[in-house]
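Mind looking over this structure? Questions follow.
What you see is the complex with one protein chain gone and the rest in place.
Coming up: chain A.
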Amino acid sequence: MAETKEKSLSDEKPKPRVRPIVRLGIFLISHSFHVSVVCCTAGVLALFLLPVLAKNTYISENALMPGSASPMLSNQHVSDGNRLVKDLTNPNSKSSETGIESHKIIAQYMLDLGAEVSFHKFHPQMNQFHPLHFFSSPDSGKIQENYSCSSYGINTVGIIRAPHGDGKEAIVLVTPYNALKSGFGEALSLGIAYSVFSLLTQVTWLAKDIIWLVADSQYGEYAAVAAWLREYQTPKFSSLSTPNAEMCPDVNNLFELKGHSISGSKFSNSFRRAGTMASALVLKVRDQNEQFEDTISIYAEASNGQMPNLDLINVVNYLAVHRQGLRVNVEKLWSLLNSSWLKSLGEIFESLAKVAKSLYPKWKFGIPATEYVEGTATLASSLYYQALGVPTGPHGAFRDYQVDAITLEISPKFSLDKVWRNDILLRGGRLIEGVIRSVNNLLEKFHQSFFLYLLTSPSKFVSVGVYMIAFAFLIAPLPMVAASLYVDANSSSNCSKGDSSTPSAITDTDEHSIAIRSWRWLNSAKLVFIVHLWGAIVSLLPYFISQIPDCSPTTSFMIWVLLSILSLLTLNSVLASPLACAKATQEKEWALVKSVTISSVFIGLGLMSVINFATAEIGALLMVPMCLLAQPLKLDVRAGTLRSFCRMICNLVLGHIAFPPAALFLLKGMLDGFGNANVGDFWMWVESLWAWNSATYLFIGMVQLPCWVLCISILFHTC
C-alpha cells in the first residue's frame, strides 16, 4: 500500500485512477441499450419464473400448533346450530319488515348460551372521495347527518369471556347476515358460527375472548363490519349516536323489549368490548355451487394490497386439508387456465428442469406444466387484487386496524337433505374451532411469518425477497438510460456547436454557453414537473365532479376528460410557453425530456413498490418499455429502416396500451370479454378505487398518466 502511494506521489503526472465502481457505471451507461434489453427480458422472465420458484408454505410460529388438539365440536353442538338455522329460515321470522325479528332470535340464542349480547346500530356511510384521507386511518369523528330512521343496520354482537383469561385479547368471528333477504347459505353460516360459539361457551381453554359479530349486510358486508370496528377501536365520547338511537322508536323498541323479556341477563344496551383483536375470521357459505366437492375459498387481500400474516392462511389451509378434508382454493384468473401459450411455457420450463436435473441431480426446481399454469393463474389474480388495492371482502376492514383477518367462503356441494347439512355444519364448525384454538395459543401478534407475499396456490407462496427480483430487473435500466441520454444530449450538442461556430467566437461565449447548456435539463425538468402537477389536478378533479348531482358514469367520465384536457392546455400556456418557444429549436431536446421523464418514472415506481408492490410491478410492465422506447416518430419516419419502423409500431401500440383507461379496458376485456365494456366503466372503477382509499388511484393519476402524456409528447415531438 505504502509503496504504491509513494509511487503515485513520485510520478509527475499520476494517471487519473478511476475506481472500479465508477468504471462499471460508465460501462453500463455507455452500453445502456444492451443492458436495458437484457434487464427487461430478465425482468419479464423472472416474473414468469415466479410460480416455479414458489416455496411450500410452512407454519412459522411455534405457538400456533394447529391440529394438535382434537376437535371437541360434537353432534350436540351441530344440532344446536341446526336449530338456529331452522328458526332463521322459518317464514315467521321474516315477517317483520326490518328484519328485527331474526336479530332478536340470534340474540336470544346467544343469551341462552350465557354470552354477553349487545346490539350495535349503525348508519351506513356512503363512500366518498376524500382527497386528503389517503393512507390515513378511518375517521371516527365524522359528522353524521341526514340519516333517516329507516336507514340503519343492526349488528348483533355476542362476547364470550375467557374463563381464566385476562381479557386483554380477543378473536373475532364475523358472519355477514342480511335479515331481509337472506339466502340459505347465510343462515347456514350462522348455524356453523353458532355451533362453534356454543362449544366455546363450555370450554376451559380459552385464553382470549371470543367475539361473534353478526354483521347486518343489507348495506354491504364491508360497511357493517367497518362501522362496528370504527366504534370498537375509536370510541366516541360525544353523545352523537345516542340521540339518534332515541329518535328512532323502532330501535328503542328493540332494546327495551330485550331488556324486559330477560331482566338480569347479560344483555346490555351499551357497546360491549373485549380485548385487542388477535385475528378475525369472516365466515360465509355460498348459496349456489357447481363444484363437485366441498371447497373452501380463502380471500385475504385487504386495502392497498396488504395481506394478513401468511401463518393465518397456513393454519386454515392445514386444518382444512389435513383435518377436515376440504378442498382449499384461492382466487384464480380462470381465463388464464386455458391459455395455450402459458401451457407451452410451462412445458418449456418443465423440460428445462428435466435437462437441468439430468445434468446435476440436486437441481430440482421443475414443476409439472399443469401445475405451472394453475400457479400462474393464481399468481396473476394475487397480483391483480393486490394491485387493485380494494379489499376482497369484509376482512379488509380489519386490516385497517392491523388485525390479521381473512374471509373463508365455504361452498358445499349442494343438496338439501339433513345428513349433508349436518356434515357441513360439523366440518365447517370443526375447522373454525381448530383455527380459533390455534390462534388462541398465540402469545403475541402474528409476526413470525411473511406479510409480503404472493400466493401461487393455497400451500405455495412467493416471498418478497423473490418477487422483488423481477421488479428490480425491470426498473434497473431506467437510471442508466436516463444518464446515457443526458450525456448524449449534452455531448452531441457540444459537437454540433463546436463544428458550427468559428474558433474566434468560442473564446468569449464558451464559458457562458457551457454554463447555460449544463443547466438546459432544467427546462425539461420544468416540463415534466408541469405535467406531474397536471396529473395531481386530474386526480383531484373527480372530487368536484362527484359533487354534481344526477350524473351518469359516462357523462362524469366525459366531463373529467374534457376538464383534464382543458387544464393541460391552460397549464401549458400559462407556465410553459415563454421558455418553450425559445428552446424549441434546440436539438435533442426530446432526449433531455425523455431522460427526466425516465428519472421521474423511476422515482415514482420505486416509491410505489414500497406502498403497493403489485401496482408497481404491473405499472412497470406497462411503463418501462414505453419510456425506454419513446422516440419522436418523425425521426423514425425519416430514418426509414426496418428497425426504426419496428420501433415506431411498438411505440404506437404501447402508447395506446399504457393509457390508463385503455389498459383497464383491455384488462376487463381479457377477464370478462369485450362485449359488456363501456366508457362509463372506467369512471366506476375509479370511483371504487378512491372509495377504498387505494393508492393505485394516486399512482395512476400522478405517475402513470403524466408519464404517458410525456411519452406521447416525445412521440410527436417536432425536431
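Assorted remarks:
Methods note: a residue touches a chain if its C-beta (ideal position, glycine included) is under 8 Å from a C-beta of that chain, and two chains touch if they have at least 3 such contacts; residues count from 1.
Throughout what follows, contacts and distances are computed from a predicted model.
UniProt lists the omitted chain of the complex under the protein name "GPI-anchor transamidase" (options: "Succinate dehydrogenase assembly factor 4, mitochondrial", "GPI-anchor transamidase", "Acyl-coenzyme A oxidase" or "COMM domain-containing protein"). Note that of A:41, A:68 or A:370, the residue touching the chain absent from this view is A:68.
Among A:22, A:37, A:180 or A:443, only A:443 touches the chain that is left out of the view.
Although one chain is not drawn, its touching partners on chain A can still be listed: residues 62-63, 65, 68-70, 162-166, 203-207, 437, 440-441, 443.
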